[in-house]
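So that we are looking at the same thing, I have put the structure below in structure tokens.
The complex appears here without one of its protein chains, the remainder shown in place.
Letters are used for the chains, namely A and B, taken in the order the chains are written, and counting of residues starts over at 1 for each.
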Amino acid sequence: MTATLETTPVQTPAPAPARRRRFPVGRFLAYVVLVAFAVVYLYPFLIQIVTSFKTNSDATNSPLSLLPDPVTTAAFGRLFDTDFALWGFNSVWVSVLVTLGRVFLCSLAGYALARLRFRGRSALFTAVLAVMAVPSVVLLIPKFLVLNQLGIYDTPVALFLPLVADAAGVFIMKQFFESVPASIEEAARIDGAGTFRIFWSVVLPMARPALITLTILSFQASWNELPHFIVASQDRDLYTLTKGVATLTTGQLGSGNQFPLTLGAALLMTLPVAIVFFVFQRYFVAGANEGAVKG
Amino acid sequence: MTAAPAPAGGLRTRPLRGAGAAGASRAGQGRAGWAFATPQAVLIGLFVLIPILMAFWVSLTDWRGRGSPFSGTVGFVGFDNYAAILTEPGLARQDFMTSLRNNAWYVLLVVPLQTAIALGLALVLNSRIRAKGFFRTAFYFPTVTSSVAISLVFIFLFTGGGAVNALLGVFGIDGPNWFSDSRGLLHLAGDGLGLWDSANPPAALTDGGPLGLTWWDWLSGPSIALAALILLVVWTSAGGYMLMFLAALQDVPADVREAAVMDGANRWQRFRAVTLPALRPALFLVTTLGLIGTWQVFDQVYLISQGNPAKTTLTPAYLSYTSAFETGQWGRAAAMSFVLFAIIVVLTTLQRFLMRDKDAAAEKKAARAVARRRTSTTFFHADR
Partner (left out) sequence: MRSPIRRSAQAAVAVAALSLAAACGGGFDDTAEQQESGSASLTMLIASSGDAETQAVQAQVDAYEQESGNTVEVQVAADLSQELAQGFAGGNPPDVFYLDASRLADQADAGNLFPYVDQVDDVDDFYPNLVDAFTYQDTQYCLPKDFSTLALEINDAAWSAAGLTEADYPTTWDQLASVAQRLTTGEQTGLVIGDTRDRVGALMVQAGGWFLNGDGTEATVDTPENLEALQYLQTNLAAGSFAYPSAVDAGWGGEAFGTGKAAMTIEGNWLVGAMEADYPDVGYTVVPLPEGPDGPGTLSFTNCLAVAADSDAQDAAVDLATYLTGADAMTALTQDTGVLPSRQSLADAYLEQFPERQAYVDGAEYAQGPVNAPGAEQVLLDFDSQLGGLATGDPEAVLQSTQTNLEPLVGG
């Protein structure tokens, strides 16, 4: 959205404002603010890392200290006595399946909505938009009911299949495909390629940035998901990291002040997302803006 | 939906080939279209659409969680569940209204705070600062981590003898036992200002109030425990919204900014004329997303407080969950989630109305009027 300014004839520019020669107070203040916020934002993570190497009593008695006394990995040892490795494994395969499913199916559906003419297309799009508006809280209980009816409650399928449904992803891919020049597809069609071929070999490779964005968003969403895993299963062998670590604080193991244990668990479960984040940073940033401020 | 523009040169001048044409023909496209769209359509229908319909049905029954909700033994009770939580005096309504009160205060604080902080940080980062990437990463990172991890960290930070209170102790402030303190902030503020005494609230406020809670209850403000949750959520989500503002700010074309400088506009005028309008869509989006998100707060309550202390962190989403899974009141729980849905829809519609671009709306109205006039006149002209 561009602002329109009255165009006045360009006058001779005013002399450089005197404040430039003085100490840049504004910029100094800006740095102060930024550094202050950075401390507030980074300190909890620092504390998390440091505390997971403390003993229980040290953590309780000197919470602010950034130096464990003594340094110990006992918390991690206790953590792996639980089913932490199993939870991690479950999280991995669920996230992989959900991400693959979402990326593939959303790009298919997005392409269909953007480029293929078929009856009911716009109605389907309206339905997608409407679904995006439904707050997830409404779905918490009924998803459980549906899983029951389908007979897949408390099975591995229930963990990942409902998460593959993603209206927002369809929307993102559709937006992207619409921005791809149609001439390329037309050229391919003229050369005799079928629809799927055009999609797979011509258009999809061009969609790389959007696909990567969608991959990252899907991975992050499925790795960090909690409410769905609460209602989708109860078998302990099907716990993912989020649900398993949640029991460290809400369930049987959540007694007493075992902060190094809980913080160590939180640390480990954040690592994969953190790695993905740092490696693919610009796509995260792009993803956060998808569909946001388009002119 | 933009239609594919006709290619230069015109397809019609070339002879259509056989097999390729079949794949690219209208019918082929139609089949392919449905084939492509069906998987996600089915999944979305199955796990979003159908659940909503099922939930609505359950909200009209007295199903206690045993067997199928569609079986013949399940009683249809019409809108009794809705009445129980909205109009009939009783514990169900009291709990639901308490949860609404808590969530309302939560929204009232979280949305402005996170929007303001996000906007502030974005503005600062958009100026001539070095190490932008570092700061941006630092602020955005919490958004990417899971609510479980963050909740665990904050439980640690906010215990009675924890880091936050140790920090406050440095300034001589005796921090409260955050997640166990149920005193309302407004009540405490009133105490401090001498408006009232929380131990003996004024009778005018405690005698009767709307919807089952007294005025004193409604006006309690968030409890200290809820305030800790507010801080948690603002800390977590401000970074994500900051990115949206940043993108909007960076979208302002450089020449417009330069033109403003050349025209001699000072910083404040530049801000009003150039920056603010550029931010408007982002502001709108951030507010909408904020509203939608805050009314559904569940994870943190589930992990940290389970509605305690004294039900001051009870939220409708969590109450709906416990009503279903712990007390077996599935019908009532489903009714709660639909009331919540309605609240969200109403508020976001209201927000859209309040934040609409009045100029653009007026333009649209005018354009539509013109179009109407044009079509009505063409109707009469036969030369079309």
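Here, a contact is a pair of C-beta atoms (placed from the backbone, for glycine too) under 8 Å apart; a residue touches a chain by one contact, two chains touch by 3 or more.
Keep in mind that this is a model prediction, so the values were computed, not measured.
S.K.: Any idea which chains on screen the missing one touches?
M.R.: Its contacts among the visible chains are A, B.
S.K.: Which one, A:L150, A:A168 or A:A274, makes contact with the chain that was left out?
M.R.: Of all options in A:L150, A:A168 or A:A274, contact with the hidden chain holds for A:L150.
S.K.: Based on the whole complex, identify which of B:L219, B:A310 or B:V345 touches the chain you can't see.
M.R.: Here the residue in touch with the unshown chain is B:A310.
S.K.: Determine which one of B:S198, B:T288 or B:Q351 touches the chain that has been left out.
M.R.: Touching the chain that is not displayed is residue B:S198.
S.K.: Residues on chain B that touch the omitted chain in the whole complex?
M.R.: Touching the chain left out of view, chain B contributes residues 38, 41-42, 44-46, 49-50, 53, 64-68, 71, 90-92, 94-95, 159-161, 177, 180, 182, 198-199, 308-311, 324-328, 330.
S.K.: Which residue numbers on chain A touch the omitted chain?
M.R.: 120, 122-124, 126-127, 144-146, 148-151, 153-154, 231, 234-236, 247, 250-252, 255-257
Everything below uses one rule, namely that only the chains that are shown with their structure count from here on.
S.K.: Need the CA-centroid distance for the pair chain A / chain B, whole Å please.
M.R.: Chain A and chain B have C-alpha centres separated by 17 Å.
S.K.: Mind listing the chain A positions that touch chain B in their complex?
M.R.: Residue positions touching the partner: 1-3, 5, 7-8, 10-11, 13-14, 26-27, 30-31, 33-34, 37-38, 40-42, 44-45, 47-48, 51, 59-61, 63-64, 105-106, 108-109, 111-119, 121-122, 124-125, 127-128, 131, 133-143, 145-146, 149-150, 161-162, 164-167, 170, 178, 182-183, 185-187, 189-197, 199, 220, 223-224, 226-227, 230-231, 241-242, 245-246, 248-250, 257, 259, 262-263, 265-267, 269-270, 273-274, 277-278, 281, 284-285, 288-289, 292-293, 295.
S.K.: Tell me, which parts of chain B touch chain A in their complex?
M.R.: Those residues of chain B that touch chain A are 1-2, 4-5, 7-8, 11, 14, 17, 19-20, 23-24, 26, 28-34, 36-37, 39-41, 43-44, 46-52, 54-55, 58, 68-69, 120-121, 124-125, 127-129, 133-157, 159, 161-163, 166-167, 235, 239-240, 243-244, 247-248, 251-253, 256, 259-260, 262-264, 273-274, 277-278, 280-282, 285, 292, 295-296, 298-299, 302-304, 306, 316-317, 320-321, 324-325, 330, 333-334, 337-338, 340-341, 344-345.
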